[in-house]
Structure formats: structure tokens, C-alpha cells
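Every protein chain but one is kept in place in this view of the complex.
Entry: chain A
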Amino acid sequence: MDAKIKAYLMQAAYPVETNYSPVQNQIQFPFGYGLHLENYSASSGHYPQVPHEAVPSQLNNQYVADYHSACYSIPVQSVMTPSVGPSMLNTQQSQQLYSGAPHPVESAGGPTQGAISSASHLHTSVPQSYSALSSHYSSLTSSSVASQGFPLSSGHYAMPTVSSAVYPNLSYPSMSIGSPYGQVFTSQSLPAVGQFEETNAFPGQSSTVPRTLPHQVPLGYNSTSWSTSDFQSAQDNFSRNHTGSQAKASSQINTGIVLCMQYGGYVNNQASSAPAPLSSSSDDEEEDEEDEEAETNSATSSPAPTPQTSRAPKPFGYGYPTLQPGYQNTTPSTSAMQPSNPGHHSGFQQYPQQYPGVNQLSSTLGGLSLQHSQQPESLRPVNLTQDRNILPVSPVLAPVPNLNSDLRKLNCSPDSFRCTLTNIPQTQALLNKAKLPLGLLLHPFRDLTQLPVITSSTIVRCRSCRTYINPFVAFIDQRRWKCNLCYRVNDVPEEFMYNPLTRSYGEPHKRPEVQNSTVEFIASSDYMLRPPQPAVYLFVLDVSYNAVEAGYLTIVCQSLLENLDKLPGDSRTRIGFITFDSTVQFYNLQEGLSQPQMLIVSDIDDVFLPTPDSLLVNLHESKELIKDLLNALPNMFTNTRETHSALGPALQAAFKLMSPTGGRISVFQSQLPSLGAGLLHSREDPNQRSSTKVVQHLGPATDFYKKLALDCSGQQTAVDLFLLSSQYSDLASLACMSKYSAGCIYYYPSFHHSHNPAQSEKLQKDLKRYLTRKIGFEAVMRIRCTKGLSIHTFHGNLFVRSTDLLSLANVNPDAGFAVQMSIEESLTDTSLVCFQTALLYTSSKGERRIRVHTLCLPVVTSLADVYAGADVQAAVCLLANMAVDRSVSSSLSDARDALVNAVVDSLSAYISTASNLQQSTLIAPNSLKLFPLYILALLKQKAFRTGTSTRLDDRIYAMCQIKSQPLVHLMKMIHPNLYRIDRLTNEGTIHVNDRVVPQPPLQKLSAEKLTREGAFLMDCGSIFYIWIGKSCDNSFIKDVLGYPNYASVPQKLTQLPELDTVSSERARSFISWLRDSRPLSPVLQVIKDESPAKTDFFQHLVEDRTEAAFSYYEFLLHIQQQICK
């Protein structure tokens, strides 16, 4: 089983970024799926033969015939096992009938749950079953299992079919199993209360199947497969009886998979008021637990508890009015088979041992139940005041949602999509009790190494809520699927029936859309309001005295020249330049001119475009002119004396230039705009920089830039701001131009090309990334969530166009978003919630594309479960976003208080729930043990710190970053990683691309960890500090830094030399490994212990006490005090 699961995994992880060109029927399939072809290819047209096709390799003819008959009609089956087979069918069917029938009556009751869970298992088991060789059988088995709602049994049944010889014998046991079971159900159909108990009985009985074959152990598989085929036929018939359309579908279509869908659908139909489309995790939990019990039972060879067996011999067909006469006839025969049951028990013991996969599966499932099983690790109480080393040695990973393993596999990567609570509380009241923020952290346009791209003329979406089809939908039958967000039942379009990956027909659930939670669609013209725009880039450059003096122009022009060919775009790409000081200069780059033509507009009160056509030119046609301009530009203004900066008019001109097409405006500004519209005045009082009381001017001084941004956003234009200034430039106002137009902001304080090489190196690197990274134009992003949840607030550089729709003029791979959620209606009738983000954008190649991420999370009802699922990093990032809003709208001290209160409230809420804990100690669940530390780090972050001198622009920039950075980067900003690098060893190394990367443990951010003998690397996301202690080992300095001793290391060192020593290699490979993990290549700064730059390093040691802020321990005491209050 293990091996098979792996096989499945391999298949699932089929090749990526497969933008298949239309091969067959416009659809393409990646390589990995070819494996299936042998089995599936035949199935496309000729259903009844499918089993045949698949079978011969493994089974003999007889079996095939039987199987076939079993699948398709009862009479045929009865030929095979005349008396028994039908009865089995019957009972099976009756069972199904039963499980379905009561639902309408008592929709919220136990039965529904059982049914739902069965549906869930159906889904869970299906993928698993793929692992089996000839997927048909396996899927059959899984479907049958699913129908009974037993993961355990599913495990058992999912065994692949192998041999054929013993086959007929085996059929009996399987039938016998079926029959008693069905009776159990029927007999209970009327009371319809403790169905769980009854279902509980089932595993015991079902386990009898393999037990029949103690002497034919390998054949046991066979039997199971067989039985499932029976099940299937039962379902087949059943569906015919009940829903004509379904029956039709099943009879026409490749039955195996159909059935599992049918069943799920069936359940869903019946349990209309309990609309859990996939699985109800709470139900799962219970069941899983039971399964676990059953598992242990079986392991200890005490199979089939007596109560269960006693239940079996109830009258057959009892209470089942819907049974068809034919079925009823056959029931007696099943009763005859019953005695054989006990005999099967004997072999049961072998069962789990033989199939470790089963054990594994159920144990993972069993691990789901939180309350009854042992306490999960995430809830283990941690005494914060006593536990000094709470920081794990390796970077903190996102908690895994408490789902069953199959959903887990399908779920969206936490790098793109994370929720602060991986267990969603059922009601807002519960959420309020937990005192934790509920929200999502998105990184939707992240650079992915694997991304299935789907070209299809119809993109399947829910008709009412427009959700894209995703792995968490339920297929009711082959023709219909149920939306997992609004529960509407939709039709599967004809085209979707064809699976391009397997080139087979009738397997909609195997399409890549349903196998991947992150997919990209190539959209049709329905998704366009206008033809896709070309990539248009406009550079607006400050050429006033300040700017020329700082010397950024050289770097920008150089980077542009280098990357001109790498700018994302196609043959239509256009580019333009505007420079400004007290006037605005345009550059005519029309093809055919001998050299670029500068056009100066000095009327900045009413700026106009001198020649509307030739200012934005085709990059390829005018490439020579552009290169000329870029070469000339740095020297054109060297003698300028103009100190004024008319940024506002230049932006207005840029907007006018861009509005017909949309695109990207990159603004390089070096000082406070001082002329024309949007002029700003210095608002910063340097004496207030370290004030502990009020920090003013966090909001914009004028709404000019905001309005401009909104206008730009309306014209699909984003404004990116590069602020390179040495003095105050009112970033709070300027940032608005990027914030609301979905641009990005870069800030280089005290930038100077020669005096500050670190910053110019950073600008160079940032520009390289900025110019060459992917870009999406005219994008909109919609976030949908399961009914009952609603979006509260968005964070990020964006404009909110309606409650769930974001308009992003540009989207770039480094942009992160945060969303606050609230629970409007309680989620009582569902056990899973899903979130889906759909990002519709125009690629730089002029393709309209939709990137869809879907996240699925369980719903929980108890407070403990909510805490167990808390994702502390996501929560901290969301809180940071909220705190930025708060500090702008209210005040910084309010925001700081709110942050502290967030910790105090959540921990006190936790302590009050855990009544057995001592009230006097500060206890946190393991999942939240880092919460106080992160909040303290946040309070000491530039954005929120008080008491330490912080320039207003630095503060604002930190706030902008908090709002727009994706979680991974933000966490490093908040809480940097500290490593000791002077003694890198090979212990625990990992191998990346033939490089050995050492993995030093994370150190606490405290000076106590720093020793004078060591060298430490601090990874702050955008910058690496290497701190070298005074008495650092000379060999390290020699081998890694390339200097003979400590004294000779220069003050400003920004690179590690490539030395041919082991330690140098280790250090460099470690640093380059860290670099590779993020898009912006960080700058390295070597800091000696006595250098003035060491404050930069020491300010990040957040656990230490500073003049104005608590140490970590003091902070804990403070929290404790607040809790006790």
C-alpha cells in the first residue's frame, strides 16, 4: 500500500508549468498521466468494456465475466453466484437506500452525518485507490467503501485486485458481509438514531472479508475487489432505482469512478440540509477514532466485537419499502450465507499487518480527533516564563490543517495561502472567545516552480457564486458537481468529461483542475473587457539637483540597459521616459529619429503632452534610440542647478500618457515635491523622532496622490515608487500613489552612489529583480469563501472595488495581501470551509490568465481545537497589518496597546479554558508559544517602536512593507533569524543542486547568545548582517573573510570573498542558499563589534532590554500582570 500511495503521489505530482499546446481536442496532458493511458484509453467510448480492458492483465476470464456482470446487471451476477450474489446486492443496496432515505426526514441527525462522512470517505478514498494498479477496481472498492462511510474498511477494500483463481470462493464471504450489513442498516432505518454505533459495527463485519482467506492471503485482495464490484453493481442498481439520470450515467459510463461520485452526490442530495460536500471533519474525527479502535482491535486480533455480530442476524430487508421486488426475493439466500461470517474472522489478524498503508491511513486519520485522543502537540501547554528556549532550532513551519491525508495533499501550499486559524471556529462567538484574529495571508502571484496551466474553452465555474471548480468540490455523479462554497449543484460541461491527462472520457474528477489546488487557466475572451493590453513601462525620473547629486540615474540607466531585453513583454511592449525637475521633460523616441528628442513642458499648472503618439514607443522598433537615451541621460543633467521637484505635474503627465493603455509607471523621486500640484511640506519634527508619546503625521498630508492613484487604478496603471532621499520626503503622502494603485514601494534612505555603497548595491539588485520579474497587468482578484464567512477588511497595496473584489492595476510576484475575515453565519451545517482566490490578469505576453488558489480548512466547535490550529506567524502578520491601520487611523500608541492586548486576551482566554492550569503562571498552548515573542518583536519593529529615534519615513516605510510583503518576508522583517556561522559543521546538512548547505540552528535574538569568539549571521529578509566578535577565531576571519586578523577587517564589507577553504565554502553556500529562497537578493553587511553600524545589528536583538522597551522576560511578566488583572 505504501508503495502504491507513493505511486499515486508520483502521478499526482505530474510535471508542471505544462502549457500544453493543443494536442488532442485542444487539451493536453502532462507526462506522468501517461501511465494511466493503458487502462483508460479504451474507456473513452466504450464503457462496458472498460473493466474488461483493465482486467485481463490481472484476472482470468471467469473473473472478468463475473466482474463485468456484477457491474452491470444483477441477473448476470446471479449467474455467477446464483443465490448469493443478488442478495448481496440487495442488501448492499438496501443499506445504501437506508443511508440515503432517512436524511430528508431528519436532516441534521446522526444518519446524515454518517452519510456525509461516507461521502467524504468516498473522496478521500478515491485518490488512494488510484494507487492501485488498474485504477478501476480500486476506485470501485473505494467507492463501495465510501458508501459505508468507513475509512477503515476503505483501507481494507482498497486493496488491489490480484489473482483470479480463488475468486469464486471469495465471492461468498464478500457477499455475506454485504448482506448482514445491509440488514443492520435496514433494521435500523426506522430508529435512525445511533447510526454511528451501527456503522461502528460495520468495520468488524467488513473485516470479515479478508478473514475468509487465511489460507489464501494474497488472494484476499481479490476477494475484496470482488466484493466491491458487487457493491458497485449494487450502487448501480440503486442509482437506477432512485435517480434515473444517475442510473443512466452509471450504466453508460465507466462505472468505477462514476459510482464513487454518485454516491457522494447521492448523499449530498439527500442530505440537502446538511450540505457538507466533501467530508465533515468532525464526523470524520469520530469515525476515524472508531476506525482507529477497529484498527487496534484488528491488530490485537480481537476482531468483530460481539455486539456487532449479534446485530447481524436481523431480519433481512426489514423495513425497506423501497426495495425492489427482485431484490427482496434474493434476500433469503444471503441469510443462508451468513453463517460463513464467523469463519472469516480467523484470518483477520493478518490484515493490518499486511497492509501497512491501512494502518498508516487510519492512524493519520485517527490523529485528527483532538478531544478524545491524546492531546496534540500543538495544545501542549508551555510555561512561557519558565521555558527559556522556546525558539525552535529550525525555522517555524506553517501548521498543517487538521484534514485527512488526501485533502491535505490536495490543499494549497501555505506559501501562497495561509489562514491564521487552521481550524476555523464554528461561530463568531467561538472566535470572539478565542480572541485570535481570523484572516488569510495571500501570496497569490508568487513565483512557482510547479503550476499546471490549463487551456480549455470552457472554464468550469459554479453558476451561482462563480467559484472555479477545485479539488474540494463534490461530484454527485459524472454529470454534476456540487460547489463547495455555495452548495449549488452544477452541471459538468461536456468538454470537462474528457480528461486530457489520461485521454479518457468520463473522469471529470481526474482533470488537473480537480487534482490541483493551484492552477492557472488561460481565459477566453469572456474574461476581457478589452483586448489584452501590451506591456507598457513608463519611467518617471527625478533629475533635480538632489537626484543628480545622489547619482541614482547612472544605476537606473545601467540596470535598464542591461535588462532591456529581459523586460517581460512581447512584440508590442512599449516604453517611455519622463524626467522632471521644475519642469517636465518628455522624450520623443519615435522610430526614424536620429537621436532622442527632448520636449520640455514648463507649464506645470496645466501639464499637457507635447506629442501624444511618440512618447511611448515600441521597445523593439526604437531600441537604438532608447539605448542612446539611457546612455545619455545620466550625463544630461550633471550641471543642473534646479532644486525644485515638480513631481505632481510629472505624475499627471504620466497618467495622461498611460491612460489609453494602462501599464506600469516607475517613479524615481529623491526629495520632497516642491512645485505644482501635490506639493508637500516638511512635517517631521526631528525632536519628536524618539518621542514615546505621540507620533504624528502617519497619514497623508494631501489626497492628491491618493486621487491620482485611484485614477491610475481606474485606467489599469500602477505607480511604483522608488524613493531615494537623504532627508524627509513625506513618504506617508507619497506612498499613497502606490498603495491604491497596487504598485510597490522601495525606499533607500540616505542614498548616495559613492557614499553609501550598500544602498546603491541594493538599488542595483532590486532593480534587476524589479525589471525582470513577472508582471500581470489589468488584474482583478476575487476572494471567495464558504457561505457564512465574509471578508472584513483587505490589507495590501490594492483598491477594494467591492466587498470581495480587488482591483490590482499590476500584480507582481513579490506582493502579499492580507484579508481579515469574520463569521457572519455560524458554520453548523458544514465541516469544511474553503477559500478561493482567483487572480485574473493579463500576462506580459498578452494572454489573459486566471490563477486560482483554493484552501480547505476544517471547522471545529471547541475552543481547544481553535487554539490547536492557530498559526502564530500568520496571526502576527495579520495583527501587524491591523496595527498599521490602527496607527494611521487612530494613533501609534493605540496600535501598540492593541498588539499587547491581542496577546493578553488570547492567552488569558486560553488559560481560562484550561481550568486545570495554575492561574499564576503564564501558560500558552504550544501553537502560540511564540506569540508573545513575535508581538514583542513587532513592538520593537521600526514601524511601531517608540522611544528609539526613528525617522518618520523609515517608520512609514516599515509600515508600507508590513502591508505589502508576503508572510515569509514579513516574518523575517519582524523576527530575523540569527545563526552562528563561525563553526558551521556538516551536521544536518541538506543537499541543494549538488551543493552541501549546512543548517546551523536558529539562535535566540539576544545578546546573551552572542559571544566575542563567534561570528553570527542575521537574516533580516532584505539584509544580512554578519557580526564578528572582537576575539573571533582568526581562522574564521582568514578562511571566510580573507583577512589575516580581526583588526584588518574593513568597516564596510559587503561581500564574502570566494576562498578555497572548507569553511568559506560552507558559509557561502549557506548564504547563497538563504538568498535563493527569496526574490530580492539581500545585501550583505559585515559588522565589526566596534563599528558604528552595530546598532543596526543590535536593534534586531528583540529579546534584549533597551532603554525604551521591555526585554522578553519583562514583557512576559507584563503580560502575566495584565492577565491577572
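Annotations for the structure displayed:
Everything below uses one rule, namely that a residue touches a chain if its C-beta (ideal position, glycine included) is under 8 Å from a C-beta of that chain, and two chains touch if they have at least 3 such contacts; residues count from 1.
By our rule, contacts and distances are computed from a predicted model.
Missing chain, UniProt protein name: "Cornichon family AMPA receptor auxiliary protein 1", from among "Cornichon family AMPA receptor auxiliary protein 1", "EF-hand domain-containing protein", "Large ribosomal subunit protein mL43" or "Auxin-responsive protein". Within the whole complex, the absent chain has one touching residue among A:Gln688, A:Thr793, A:Thr948 or A:Thr989, and that is A:Thr793. Touching the missing chain, out of A:Arg408, A:Lys433 or A:Lys707, is residue A:Lys707.
The omitted chain makes contact with just one of the residues A:Leu564, A:Leu593, A:Leu609 or A:Leu805: A:Leu805.
Although one chain is not displayed, its contacts with chain A can still be listed: residues 699-704, 706-707, 710, 714, 739-740, 790-794, 799-803, 805, 820, 822.
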